[in-house]
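A single protein chain has been omitted; all remaining protein chains appear in their positions.
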Amino acid sequence: MREVMVISMMKKCAKSNLTALLHALSVYAPLYLPVNGNGKDTRAKYTRYEDGMVYSTDLNTVRSAKDFFFPQTENLVNFKVEGKNIEIIDPRTEEEDFILFGVRACDFKSFDVLDRVFLSEPVDSYYASRRAHGIIFTMACTRPAETCFCTTFGINPAEPAGDVSCYMTEADLYLDAKTERGEAILAKLEDLLTDTDSTDIKTVEDQKTCIASRMEKLPLAALSTEKFGGDKLDTLFDDPRWESLSEACLACGTCTYVCPTCQCYDIKDFNTGHGVCRFRYWDSCMYSEFTKMSAGQPRLTQMQRFRQRFMHKLVYYPANNDGLFSCVGCGRCLASCPISMNIVKVMKTFSEEVSDNGSK
Amino acid sequence: MQVNENNEFRPKIVAFCCNWCSYAGADLAGNNRLAYPADIKIIRVPCSCRVNPMFILRAFQRGADGVILCGCHPGDCHYTSGNYYTRRRMAMLFSMLNYLGIEKERTRVEWVSAAEGAKFAATMQDFAEKVKALGPNKRLEDLRCKQ
Amino acid sequence: MAANNRPETLIPKLGVVTDIRIDTPDVKTFRVVTPDGKKAFDHKPGQCAMLSIPGVGEAMFSITSSPTNEEYMEFSIKKCGCLTDWLHAMEVGQQITIRGPYGNAFPVDTAFVGQNLLFIAGGIGLAPLRSVINYVRHYRDRYGRVDIVYGSRSMHDLVDYEEIIHEWCAEEGIQVHLTIDRAQDGWDGHVGFVPNYVTELDFHPDCIGVICGPPIMIKFTLSALEKMGFSKDQVYTTMEMRMKCGIGKCGRCNIGNKYVCKDGPVFRFDQLDELPEEYD
Partner (left out) sequence: MQTITRDILLEKAASLLASGTVNRVLGWKKGEFIYDVTPAVFTNAEDMYRHFTFDCFCGANFSKYLIKETQKEGKVLVFLKPCDSYSFNQLLTEHRFDREKVYAVGIPCDGMMDASTVKALAPEGLTGAERNGDALILHTLYDGDVTVSYADHLPDRCKHCKSKKVVAYDEMLGENGEVTDAGRFDEVAALEAMTEDERFAFWQNELSRCIRCNACRDVCPACTCEKCVFDNPGSGVENKAISDRFEEKLFHVIRAFHVAGRCTDCGECSRVCPQNIPLHLLNRKFIYDIDRNYGDYMAGAEEGSRAPLVNYQIADPEAGEVVSGAGGDKV
């Protein structure tokens, strides 16, 4: 979306100053960052920063960062109905800048995937407005998990991009502005930042090298997209293996809802008793009612619905978007599917030659 | 919730009344000119057993501050046993709501016969006062329904 | 107000229903204008619009009036669900909301120009074709011979019967072939299903075919045409899918790499062949 600057002017902040830095950022604009939960679920989730909160170094949040640009529920328009007359009210208020801190490379790439949907003509102005006001601080992944496979989709977790790319080491946080807006915000934090020297640059470069070697050793490092892409419709659509892959699918929407790139939604009216609000909310192609209409139901089986989700990510989307896949390898669906069926298993299955008497 | 001229909180209360006993009891209260709070909205149901948990929750969601369910006395159900089921169901539901942190006094089951006009009025009076003392229901309302 | 000045396509405009015509026992045609009496927006033949009643729902309908009508838009709507029930219960003067136009259109200014045209419709399937037919009538000299085959369950289920009889049939260079499924008192026209009638009429494949109707009718009509020598790239249809946003984003009408609301609803049969076989 924004021009990427070529020259980098990396800054550094001692980790002992991290709290002060977060505070300063939160003064500049509302700040959202991963914070560990305090209930039964202690995993990280994006939380609006308040003083006293601690940045979570968890690899990734349970829910993806797409929430900030494409929230789960959103009021589109309100109506007042009186007799035969209708009044149409746009409920939106002026959007303000906000900061997203600690976005991983995979999630950042997911914004690009979403942009191609929501910012293509006709532009979705709800999304566009939030996108224009979001300032993104990304964070390099020093300890990628076994479920990570972002490199399969050409994402480099050591170069997470955004407005400012961050690198955390034992002692310091390095901030590398990647856009003019990133530069501007770092300039406002001058008091807390120091310039970097060649030793610092080496430290960061070493971290990048370390990340690269760690990525290579991950169990899913060899996962390939070779068998997929916009031109693979004929080879994949009628493959009998969809049946066995989808046989245990519960038809819940977990994979869709934790996915940073799933963007299907539904629109519904809610009668509040004093008006009608028309809202949109995440929907899932895994649900049986997704395509149901008064004239009939085109996708009758869970196999068809299951196939739609993966075909969309691996074939249909790339066909429309210069080969870009609609998956960023964040691994959330691997960790959360109730029956542990996921895109990796689908990709691996189709990457195997047909074996096992042709059906398994 | 509503507020009157004096800025005083007036609870909105939904009363599900069985057609055969409690609704007739409410009728009798009216005929006898027994006063009970005007904020009580009666919904007539064929049997107290008709009320499923969704009704109760929807009432709260749409802004009720208290929900009371009235039926025939145990043993007097027009359909023999409907209110016995009601008794178990509502006991369980209300206990669950309390478990979620909803004040016990916001929910009640009361048996009111067709002859008990006075009991109906007194029950409603008492219930309304208890709910009023608790203040508006904020824990179960749907924010979209706020005026 | 909107945070920016860009018009938001998901926010509809107001429309007023100024006329309701009862076409058949379950089809009514609604005339819609803006509150100040104008046409809500311009459209091309084959395009659709989202109509809604706040609190009931929103759905996609094809615009049945021709773009050459500059005063109002018409929608022929069959009663078959929650929203359409509500629309059928409306009275004149009711406000509704409208947004659009959505989708592509029939290539009336490109591929159709100078060609003979064969329109084949079944039941409410006439609705999207009526817009094209009237457009073609308006610019009559741009096109060659026009044949219209239209069939329905009974004579009472023929949509736009008055217009067909009094205007289309009366126009030179237009051949109208009507049929109904079963014989009926008062009907002296053809009796039989549309695909069979098309076979009987035995059209020469020197024209462009446009089919719209129930899936089963489309299927058999297409194979009837193919037997007569039509190739798939000279036959068009218009598709129906569940749609919510109308702008190719909500994912509902996605089939293959196409979105019916944006890339359709008008497809040539050879284009449909390139899509996964999910829908008949």
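For clarity, chains are labelled A, B and C in written order, and residue numbers in each chain start from 1.
Please note the rule applied: a contact is a pair of C-beta atoms (placed from the backbone, for glycine too) under 8 Å apart; a residue touches a chain by one contact, two chains touch by 3 or more.
Owing to the predicted nature of the structure, the values given are computational and were not obtained by experimental measurement.
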Quiz item: The chain left out here touches which displayed chains?
Solution: A, B
Quiz item: Which residue, A:43, A:181 or A:241, contacts the hidden chain when the whole complex is considered?
Solution: A:43
Quiz item: Which residue, A:14, A:29, A:62 or A:132, contacts the hidden chain when the whole complex is considered?
Solution: A:62
Quiz item: Out of B:72, B:93, B:112 or B:131, which is the one that touches the chain we can't see?
Solution: B:93
Exercise. Tell me where the left-out chain touches chain B, residue by residue.
Key: 53-54, 57-58, 60-61, 74-75, 81, 84-85, 87-104, 108-109, 139-144
Self-check item: chain A residues touching the omitted chain (full complex)
Solution: 37-43, 45, 58-59, 62-63, 72-73, 143-147, 214, 217-220, 244, 247-248, 250-254, 256-258, 266, 268, 270, 279, 281-284, 287-289, 334-342, 344-345, 348, 356, 360
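Here is the rule we go by: only the chains that are shown with their structure count from here on.
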Exercise. Make each chain a node and each touching pair an edge, then name the shape: line, ring, star, complete, other.
Key: line
Practice problem: Could you put a whole-Å number on the gap between the CA centroids of chain A and chain C? | Solution: 40
Self-check item: Overlap residues in chain B, where contacts from two or more other chains coincide
Solution: none
Exercise. Please name which positions on chain A make contact with chain B in the complex.
Key: 270, 272-274, 277
Quiz item: What residues on chain B touch chain A, complex-wise?
Solution: 62-63, 144-145, 147
Quiz item: For chain A, which residues are in contact with chain C within the complex?
Solution: 76-77, 79, 81, 84-86, 88, 90, 92-95, 117-118, 120, 122-126, 128-129, 230, 233, 237, 263-269, 271, 276, 278, 280, 283, 285, 290-295, 298-299, 304, 308, 311-312, 315-317, 319-320
